[in-house]
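In this view, the complex is presented without one of its protein chains, the others remaining in place.
For reference, chains read A and B in written order, and residue numbers begin at 1 within each chain.
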Amino acid sequence: MEEAFVLLNSALRLSTPLLFAALAGLISERAGVLDIGLEGKMLLGAFASASAAYVSGNAWVGLLSGVAAAVALGLLHGYACIRHRGNQVVSGIALIFLASGLTGVLAESWFRQGGRTPTLAAEARFLPVSLPMADAIADIPLLGPVYSELISKHTFLDYLSLASFAVVVWVFKSTRFGLRLRAVGEHPLAAETTGVKVPSVRYVAVAWSGAFCGLAGATLSMAQAASFLKDMSAGKGFIAIAALIFARWRPGRVLGTCLLFGFLDATAIRLQGERLVVGKLPNELVLAFPYIATVLLLAFHGGRARAPAALGQPYLPRK
Amino acid sequence: MTSTLPPWAEYFLMPALNMVVALVGVGAVIAFVGEDPLRAILVIGRGVFGQGEGLAYALFYATSFVFTGLSVSIALQAGLFNIGAEGQAYVGGLGAALACLALDKYASAWLVIPAAIGSAAVFGSAWAALPGFLQARRGSHIVITTLMFNFIAANLMAYLLTNFIREPQAMQVESRSFVADSTRLPRINGLFELFQSHYENAPLNLMFIVSLGAAVGVWFLIWRTRFGYCLRVVGANPKAAAYAGLPVKRILVMSMLMSGGLAGLMAVNVVLGDQGRLVLQLAGGAGFVGVAVALMGRLKPLGVIFAAALFGILQQGGAELAFEMPSVTREVIVLAQGIVVLMAGGLEQLFKPWLSRALSWHGSISKSVDTGTT
Partner (left out) sequence: MRDICKRFNATLANDGASLALKRGQIHGLIGENGAGKSTLMSILVGLCTQDSGQVLAAGSPLPPGSTRAARAAGIEMVHQHFMLVDEFTVLESIVLGNEQGLTLAPSFKRARVRLQEISETYGLKVDPSSCIGDLPVGTRQKVEILKALYRDAKVLILDEPTAVLTPTESERLFAILRGLADAGTAVVIVTHKLREILDATDRVSIMRRGRMIDSLSTSEASVQYLADAMVGRHVNLARSRKEVNAGAVRLEARSLICDRPDGRPALRGIDLTVRSGEIVGIAGVAGNGQSELLLALSGLLPVAEGIILVDGYDVTKSTPHAIRKRGVAHVPEDRLGMAVVATMSAQHNFILGYQDDPRYGSQLLDEERIEDDTRRAMEAWDVRPAEPASIFSSFSGGNQQKLVVARELARSPTVVIVGELTRGVDVGAIEAIHERILQLREDGKAILLVSSDLEELRALCDRIVVMFEGRVHGELPGNADEQLFGLLMAGISAGALQ
């Protein structure tokens, strides 16, 4: 039982960066802007937040810096795609190169530690917190452990990711911005005829996408690890896109898919080194597991049915 | 947006302009970290054109980039964005190494080298086959699957090298060295000796010629044959391709196979031409440079060659730069890649109108008429 809780607990924590990234992609793509560059924005966010946290000794400064950096990169993508109607796939790929190159150069130049940032002290990180009364009720059968092992003992960012999910759902359904965003992603011309400024809405969506990627990156370098490591996003941005496609761009399914991935990841790590029926699991297989899982996911679910109708198409206003 | 640039502007001027902008961007970052960008440029220049070996090294790198650039181009011509060239090259290297390890003690170079080349291409193709198949059959987005396969390749190769290919007592995670006589690719030295420079150490080899041959081959295939026409139609308008009765799925898979094969060939340049054994991370980012090269070269072989040369120069210069200015790492090349890809793909329209207006003054453009509809 104890084991199960530990597993579920880590599953939730592992799914956090994925959830943030998937939310980022959701916002951007529901507005019609294809976002393959989640990976790059995450990476830059991870670097910026770890660097700023180290330099300032303050986790919040780090967090904000990570968000700011990712937003900036996202707006660059937005500029290329919205203003210049560039190819959105190519622009996304460019973001990844830019982030990889930039973080590599800056990390080495600033910290001289072989491409990583210095280790963060505990105060400058986001560590798991115990929710109030967790210890007190820990002994109550069932309810106690569920509260103290499963619901408690996560970092601030983990809770934030779940809260963000709820907020995003609400925004989509019940706010003016959400309505306009959805309109712009399905039928931008129709939106324009009612007076909605398509480029503005898209820029805002892209900015928010950047913000969430920044949070994803900060989770990587400040919560899950204690520093930035070279290319630490390791494809998570792409796994998030796969999750988005699999979830058909519906927020509820996105949450489920990310949690599932987190669970699979946690299980694989748990099984590392364990004796199974077929012998020991090779280390590399465990490492490769998320990628294989993604391919299988896409193989079974495949295409882009039910994508936002205007996704990936640059908007040309008639003038 | 229908005025077209003359070919020389499209394939030389635009890529060169892209590279200039990229260098400006890189220079800005260099300045940002407190180094002198102009000095950096000089170091790069010196690293390539200054000493004897520099140019040869640059061309050696360019060879790899021609292969990966062609690989990405051919897939893109069919409408598939293959960013898995890195993994395909890596697995191609496995193929080349296996051929060498199996044959080098028993056969001469005349057998081993072609076997290695063939094996590399086959292995590279095989690695591209599944993503291609998944895209054609299931609609799985090729960008994601090929990228996943890059990661899977890295892990697979690490596993194989650590557990199977490594010599039992060896410390390094790599294969044994191949028997030099039967696997060493002929070096291209003769030409350079004319200039009385020391080029013996540069790994510029036969694959350079092969890469140029491959470029010609790709050009011929895509623009002169019926198959190439069909491939271009599939890439330009899949609906029209179906209407025209083309076997779209088959063409997509075949284009990925060819793409993977070309990427695999890149590995021969490194494994046989330089390392003489199988090592980790042999592709070293060349697969991704290939993306930038392909886009910069407008997917045309001639453009790819020129773009590959530019990136080869940058790579060699970057090595020199990392040596002289330790705070500027080789990642600047990745940064340059990013700017090039952004320019070439995302901001494509930025320069074209400006440039075509500038050139029209010389009267070297044919404007095609755009009829607006009411």
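What we mean here is this: contacts are C-beta pairs under 8 Å (C-beta built on N, C-alpha and C of every residue); 3 or more make two chains touch, one makes a residue touch a chain.
Computed from a prediction, not measured in an experiment: that's the story for all the values here.
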item	value
Residue of B:Leu111, B:Ala242 or B:Leu302 in touch with the missing chain, whole complex considered	B:Ala242
From A:Ser56, A:Thr119 or A:Thr175, residue that would touch the chain that is not displayed	A:Thr175
Touching the absent chain when the full complex is considered, from A:Ala191, A:Val206 or A:Leu220	A:Ala191
Hidden partner interface residues of chain A, rising order	174-180, 182-183, 186-187, 189-196, 309, 318-319
Residues belonging to chain B that touch the chain removed from view	2, 224-227, 229-230, 232-233, 236-237, 239-240, 242-246, 368-374
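As a convention for this text, only the chains that are shown with their structure count from here on.
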item	value
CA centroid of chain A to CA centroid of chain B, Å	30
In the complex, chain B residues that touch chain A	29, 33-34, 81, 83, 130, 134, 138-141, 143-145, 147-149, 151-152, 155-156, 158-159, 163, 288, 291-292, 295, 327-339, 341-342, 344-350
Complex contact set, residues of chain A against chain B	36, 76-77, 80-81, 84-91, 93-106, 108-110, 112, 115, 234-235, 238, 241-242, 245, 282-285, 287-288, 291-292, 294-295, 298-304
